[in-house]
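As you look at this complex, bear in mind that one protein chain is not there, while each of the others sits in place.
Let's look at subunit A:
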């Protein structure tokens, strides 16, 4: 199949020149020139917006010519770790993003051993269940703040082995502060990881959560005069 596109463009090794003075029609074949002409766009130069150099790299700093990295109209956001991350990029769904984020963090945890998982080709007779992660630390205290309660409590995450056991205990612990009926109340648990993002129970597998949780926040929603006063 014949493809009649012209591969040889004028060299653009310095990509910061893109968009400035680039003449589109120079490198088209006749058919394409006709299409361009048909649209009457040759004289559009004055009205058209010509962009500033847009090249930047995700991991490094933005282009040298770009003095102010915090342009208001850019969607590049610098987070606390000065890791240049673009909002909504790459375009993967948030459930997958969350999953991959935490897999990555668990792999890079200082206590993580790469040989933790069974490899079918060289499987030892018995393998330690659960791996070294949980046994290396004896306890891990995390702050718990419940909506409407002044005092922050602390719990040792290592005492629990599932989201359900943790949330049950937390509810029991705070029950003395409640003045509304337990059955009525809907508790919402959110957990803050070391990176600062907030997750819901089950967003990540328990093991990974237990290693990286930093803070717990509980909000409750019940038809009770006390909570109405809060809002």
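Criterion: a residue touches a chain if its C-beta (ideal position, glycine included) is under 8 Å from a C-beta of that chain, and two chains touch if they have at least 3 such contacts; residues count from 1.
Heads up, the rule we're going with is that contacts and distances are computed from a predicted model.
One chain of the complex is hidden; its UniProt record names it "F-box domain-containing protein", one of "Pyridoxal kinase", "F-box domain-containing protein", "Partitioning defective 6 homolog beta" or "V-type proton ATPase subunit a".
Remark: the residues of subunit A touching the chain excluded from display are 1, 3, 5-7, 9, 11-13, 15, 18-19, 22, 24, 27-28, 31-32, 35-36, 39, 41, 44-45, 47-51, 54-59, 73-75, 83, 85-97, 99-100, 103-104, 107-108, 117-120, 123, 127, 129-130, 162-164, 167, 186, 188, 200-203, 205-207.
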